[in-house]
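Below is a structure I'd like to ask you about.
The other protein chains are all here in position, but one chain of the complex has been omitted.
Chain naming follows the written order as A and B, and within any one chain the residues start at number 1.
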Amino acid sequence: MKKLLVSLLGGTLLATSSIAADVKIGFVTTLTTPAAVIGKDMENAVNLAIEHLGGKAGAHNLEVVFGDDGFAPDTGKQVTDRLVKQDNVDIVAGYIWSHVLLASRKSVLDAGKILISSNAGPSQMAGKLCDQNFFSASWQNDQTPMAMGEVLNKAGVKSLYIMAPNYAAGKDMVAGLERTFKGEVVGKDLTKWGADAQLDFSAELAKAKASGADGIFVFYPGAAAGAFTKQYHQAGLKDELPLYSVFTIDGISLPKLQAANFSGIVGSKVTQEWDPSLDNPTNQKFVSDFKAKFGTYPSFYAAQSYDTINMIAAAVEKVDGDMTNMDGLRAALKSADYDSVRGSYSYGSNNFPVQNFYLREVVVDGNGDWTTKVVDTVLTNHVDPHAADCQMN
Amino acid sequence: MNPKNTVAKSLLLLAVLVVPLMLNLFGFAFYLDLATRLSILAIAAVGLNLILGYGGMVSFGHAAYLGIGAYAVGIPAHHWLYGGMDMIASTNGFLQIALALFASALFAFLTGLVCLKVKGVYFIMITMAFAQMLYYLLVSISEYGGDDGLVIDTRSEFPLISLDDPVQMFLVSVLSLFLIMWGVRRIARSQFGMVLEGIKGNEARMISLGYNTFRYKLAAYVISGVICGFAGALLGNFTTFISPEMIDWARSGELMFMVILGGVATTMGPLLGAITFIVVEEVLSTITVYWHLPFGLMLIGIVLFVRGGLSSLLERGQKTDD
Partner (left out) sequence: MDTTLFVIQLLNGVQLGILLFLVASGLTLVFGILDFVNLAHGAVYMLGAFICASLTFLTGSFVLAVILALPIVALAGFLLERFIARPLYERDHLEHVLGTFGAILVIDTLAHLIWGPAGIAIPLPPYLDGQIEIWSGIVVPTFRLTIIAAGLAAAAGLYWLVNFTRLGMLIRAGASNRTMVSALGVDIKTLFSLVFALGAVLAGLAGMLIAPITEASLGMGNNIIITAFVVIIVGGIGSMKGAFYAALFIGLIDTLGRAFLDDIFKLFMSSAAAENSAPALSSMLIYILMALILSMRPQGLFPPKLR
């Protein structure tokens, strides 16, 4: 047994201590459970970014080590520890889920390494828990629903029913909407989330319908999106209770909804900081190459992951591969001096992007595929509401 | 027991202690952490083995005690930092561990009064039910992070030792493990343990012999819970993160599997089970995200072809050597 133990351990040591690349990036995302559908999209985008860079940032080789968070905060923390301690990565990036990021942040920051979120933007990390070594390549959770709140005000929605999953981001999304929405919130349901998330919303939808609200606002990312929209459709609520959503109808759920021919969602509107139709050369190349390689439109998760890698590569090039030059790295990252697929943006005092938020509409493209296009700019150079709470040292 | 057998077992214990330290010395710090986690879960498995193995009470809710122990570290530390609940707000390790042991004992005692009235599969399910109730209770307390869990900012503080140092954390865990293995072995071989095994074999007979079997079972159940609660306190310190996820039924299942895998009602079984479970999980999951497939096949293979768990292999291998 002892021999077995030793040889097993020895085996992994050999397997993982491969030839050292110049710069190692740890990328944590969800590769198992139904939420792996998001992780896969991000993994694809990361690999595409590396391919576009020719595997190099300037003269330095880039290597990405993926880690699976299993859609659970403790697993996410464990895999982060492994990336930091065992794989000895220089930068940790990724993170779809706010609660996973909150659980993992200390592991990276205590080791004195740079942490970049490619999606999650929990309010705490934009405010009290902000850190000079943490950067967001996405947004702060409150912002996208804040944009939606403005859209609702413009559309004259007076009363609203809200549904979101019961976890950090779900609460932020609701709070964000309530920041800008001027009407009345007549009902609110926070449903079970995680690996055994609630997927049958019959009880909640019946309540929403009975509430007599002018509309329903939801946030159901990933696998729950399809389930929710389908039940919304089956319950026949389209005219009675118009759907306003964030992070629900996206590049990941659309192909599935199209395959099931759920035409009710064509024409529905969502807010986002990015869209495949944004007209800049980086985005055009990203979207067309992604489509050519993987057969679908990239989701915003993919776009942000693609940006994450390019942002890192630009910073690595600036410090000439010297990953111990923390001041240089931080300054380079903060300058946001790279070609982002969302166009140019800047960083606020809390290292969250100051950027535009767009209203997008679900449309059918020239090939008959369902996608989104930008119809309006809702917020311009928007600073998140938690930046004021950030006392960066 | 033959002497060669003892040698093999001592060597295994020595390896559990020395190999991680050596690896750490050569710069593989992560494997030290892995060994710490392994030791802590092995403690919980040893605790579970007391009732599952020796007592025949299959608890499918023992992760609850891991959670209780961890929250007993996290909650006082949280209040110490952010105020409130002055009575328990502290980073004192002795206080936190006392709280962990007391809370686990209380939970075990109260649920034991109900659970031990039923047997067999009903017992399995009712222990799970109580763990699930605790799970949803913790989910609802937003002060401690609810579903998202809570990062513990400071570890338990003790005089002379610092749990912030991975080597000391490992040593505390692994030495606690050895001590508890020895303790449970003593209990199992005491008169109390004999009665417990008697109850497992034939409860009616023990009752007719004049034993108050319910009391024996309850006592074992509480001791087992307290051991797991202690493991939980270590786990909270090790991961510096608490979340209701720790109590999920799947985690209770994992503990059960460690015990069964290693061999029930044996001293080494829970440790062997924990080693196999965690090392195989670690090795496979670094190779492929589809690691559940070979892992599942391994579980099936062991159940079908290795009767009596892995520790029987140790015995068997020994016999053929002779």
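Keep in mind that, in the parts below, contacts are C-beta pairs under 8 Å (C-beta built on N, C-alpha and C of every residue); 3 or more make two chains touch, one makes a residue touch a chain.
These numbers come from a predicted model, not from an experiment.
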| said: Among B:5, B:92 or B:132, exactly one should touch the missing chain; which is it? | reply: B:132
| Among A:51, A:110, A:184 or A:200, which one is in touch with the chain left out? | A:200
| Of B:7, B:81, B:98 or B:300, the residue in touch with the unshown chain | B:300
| task | Would you write out the residues of subunit B that touch the absent chain, in ascending order? | result | 52, 58, 114, 117-122, 124-126, 128-130, 132-133, 136-137, 139-140, 142, 146, 249-250, 253, 256-257, 260-261, 264, 290, 292-293, 295-300, 302-304
| note | Had the left-out chain been drawn, it would touch subunit A at residues 31-37, 39-40, 166, 188, 190-192, 195-196, 199-200, 202-204, 206-207, 210, 223, 226-227, 230-231, 234-236, 252, 256-257, 259-262
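One rule holds in what follows: only the chains that are shown with their structure count from here on.
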| Touching residues on subunit B, where the partner in the complex is subunit A | 8, 11-12, 15, 19, 23, 28-31, 33, 139, 146-149, 151, 153, 239-241, 243, 245-246, 272, 275, 279-280, 282-283, 285-287, 289, 292, 314
| request: Would you pull the subunit A residues touching subunit B in the complex into a rising list? | output: 1-2, 5-6, 8-9, 11-13, 15-16, 31-32, 36, 68, 72-74, 77-78, 81-82, 85-86, 98-99, 102-103, 105-106, 166-168, 193-194
